[in-house]
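Okay, so here's the structure we're looking at.
Missing here: one protein chain of the complex. Every other protein chain is in place.
And now, chain A:
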Amino acid sequence: MTADVVAIDDALAQYDPVMGLEVHVELNTKSKMFCGCPTEFGAPPNTQTCPVCLGLPGALPVVNRRGVESAIKIGLALNCEIAEWCRFARKNYFYPDMPKNFQTSQYDEPIAFNGWSEVIVDGETYRIEIERAHMEEDTGKSTHVGGATGRIQGASHSLVDYNRAGIPLIEIVTKTIEVPPAKAAAVARAFVSQLRDLLLALDVSDVRMDQGSLRCDANVSLKPSGTTVLGTRTETKNVNSFRSVERAITYEITRQAAVLNAGGKILQETRHWHEDTGITTSGREKSDADDYRYFPEPDLVPVAPSREWVEEIRATLPEAPSLRRVRLQEDWGFTDLEMRDVINGNALEPIVATTSLGVSAAAAKKWWLGELARFANESGTDLDALPVGPAEVAEVQKLVDEGTLNDKLARQVFEGLLAGEGTPAEIMEKRGLALVSDDGPLLEAIDRAIAANPGVVEKVNSGKPAAAGALIGAVMKDMRGQADAAKVRELLNAKLGI
């Protein structure tokens, strides 16, 4: 029995990963792509349907103009060309959650094509080429009941909810991502993460990976290092967080390397990523024989966005991420190194949001890259999935600025927030964390420190005021940290006459 996987370093020593991403984005249009049904998430099953999205005999689709506009926005933001004329196509295959047994999609005439995007990983900029972004509709959602795994195998029956059928989707397909092998998985993660920020800024999607409004499929194959012999690829689905993009790709690299090392063959198949166990398992075997019999959708007229319309849309686009980064670095006064840490730490957006609440960039960076990054890392979550958001950071920092907390105490407040102990005020109350701002107890502590350290006082009196630092330390220790050090210094200096 051979090992299921090899170590990633060993895998990368022998093979170069070849990787491509397909990202599905659910748009946040009010109505579905081809009918007027609402798109709200979480409605009771089959309550947001009509003859069109149920595919009833005789019903016909009509294109949602807002969906096309969003597709163009995304295309432009990814530096794509926008088709002057394109059509929808039918992708024919049978599945019960697809009401018409074909998906209305686009085939060889996507609305947007030939684009690119840049991501920064470890300070290096990598260019991701975009093959295309095309419009399509989502399928219904199947729930398999009665099995142990929730998968169709072993289920006693399946339930289908057609609320999702017809929700507008944009599928973004990258070309082969060509980066140093060791960076492949991290670049993929950075791309998806940046794409999310971009989609949010464009306001075209809720981009909730947990709700499936951003779904990522990763195509991975291996070729022996330094060769051009392409391997068989697998398509890993169900990759539903930024971290899992990186983990799933890394896993596939190590799994495929083990199979190849053992003399085995990689099957062309769909694989499912399991977030809990951190592995992929085989899904449907895919072959080149899969034939979707695409042909132009005869129920829809071609989409021909006028150049004027495209330019109008371009004019509404937010600042490009790369330009925005330069501007932010300038505004914040960060060094290149600091900015690199921020980006590598996925802390850019949290810091933007926190500074917009009145917090200084330096303070925002300190918390997001310090306490919060450490916690996210330890608990294996993304920074923006933490129970602490920009609002909480701003609230805590305000308490620091007011002198109610110092950094050390603030860290304890964050600890409490992350543990779900309540609001900052409640945590301070429960943990007894507020700084002592009353002069009385501080002066008493100062007196005790002076009495206990006659040698230090002597040094100060002999013309070495820097020695007073030791007394401040003693006072802070006496106050168990719950004192504002600046205040202590002020009172002590007055007392010592320096």
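As a working rule, contacts are C-beta pairs under 8 Å (C-beta built on N, C-alpha and C of every residue); 3 or more make two chains touch, one makes a residue touch a chain; residues count from 1.
Here, contacts and distances are computed from a predicted model.
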item: The complex's invisible chain, by UniProt name, from "Xanthine dehydrogenase family protein molybdopterin-binding subunit", "Glutamyl-tRNA(Gln) amidotransferase subunit A", "Solute:Na+ symporter, SSS family" or "Fe-S cluster assembly protein SufD"; value: "Glutamyl-tRNA(Gln) amidotransferase subunit A"
item: Option from A:Pro17, A:Pro99 or A:Pro181 whose C-beta touches the chain left out; value: A:Pro99
item: Which of A:Leu54, A:Ala201 or A:Ala470 contacts the chain that the document leaves out; value: A:Leu54
item: Among A:Ser158, A:Asn344, A:Thr381 or A:Gln412, the residue in touch with the chain that has been omitted; value: A:Ser158
item: Chain A residues touching the omitted chain (full complex); value: 51, 54-63, 90, 92, 94, 96, 99-102, 158, 160, 291, 293-295, 298-301
